[in-house]
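The structure's right below; bear with me while I get my questions together.
Every protein chain but one is kept in place in this view of the complex.
The block that comes next holds subunit A.
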Amino acid sequence: MYGGFGTIGSPALLIDALLQKGVRDLTLIGIDAGYPDVGIGKLISHGRVKKLLTTHIGSNPEAGQQMMDGRLAVTFCPQGIFAEKIRAGGVGIPGILVDARMWGEATDGREAVLFEGKPCWMEPALTADVGIVYAKQADTYGNLIYDKSARNLNPLVAMAAEITIAEVEEIVPAGELDPEKIVTPGIFVDYMVNRSGGNS
C-alpha cells in the first residue's frame, strides 16, 4: 500500500529500493498507477506487480496495456470510497457502508442491503502487509508531518499497514515537533528512511 497522488507525495526512494531488491508478484493498493517511469508506475513497468487495487490509471498507459494483456489484474473503486476503505482499515473497522445510489454500476452481482431505509453496499476495509509513505518531517519517535498536497493518502496508508515505512525529508529529535501539528502519531510508524541520508 502506498501514498501519493500522481507523483506528489510518492515515496520515490522506497519505490526504487523495492525495484533494486527484486521483489515481484506484488499486490499494490494506491490511488493511481503513477507514470510509466515515475513513482509507483516503475514497479508496474518492470513487471513486478500482479494485482492493483486503485481508482484511476489514466496517467500510466503501461498499466493499461498490461491490464489489456491480462498480465496485471486491476480492480477499480471510486476514489472517495477507496480512501474511506483504507481509513477503515487504519482504525480497525471491518468495512464501511456506501450509498448504493451513488455507485450504481454493480460489477460483481452483489445486492444492495437496506440500512435505515437507504440502499447500501458493504465494502470491506483495506489493509496491507506493508505501507510506504512520504512525509516532510519526522521525529525520532516516528511522528509524521506532511507537506501541503503531498499529504493525500499518506496518513491513511500509514495507519492501515502491518508494517509502515516512512520516507522523510528530515528526522528531528523527539520533542522538537509541535504535538499539535503531528498528523500521524509515531505509534503507527515502524521504520523511517531519511532522504537526506541515514536510516532510523
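Annotations for the structure displayed:
FYI, a residue touches a chain if its C-beta (ideal position, glycine included) is under 8 Å from a C-beta of that chain, and two chains touch if they have at least 3 such contacts; residues count from 1.
Basically, contacts and distances are computed from a predicted model.
Candidate names were "Oxidase", "Acyl CoA:acetate/3-ketoacid CoA transferase subunit beta", "Radical SAM core domain-containing protein" or "ABC transporter permease", and the UniProt protein name of the unshown chain is "Acyl CoA:acetate/3-ketoacid CoA transferase subunit beta". Touch with the chain that is not drawn comes from one residue among A:1, A:44, A:57 or A:166, which is A:57.
Of A:1, A:15, A:31 or A:138, it is A:31 that touches the chain left out of the display.
By the touch rule set out above, subunit A reaches the unshown chain at residues 5-9, 31, 54-59, 61, 64, 67-68, 74, 76, 78-81, 83-84, 87, 99, 101-105, 136, 146-156, 183.
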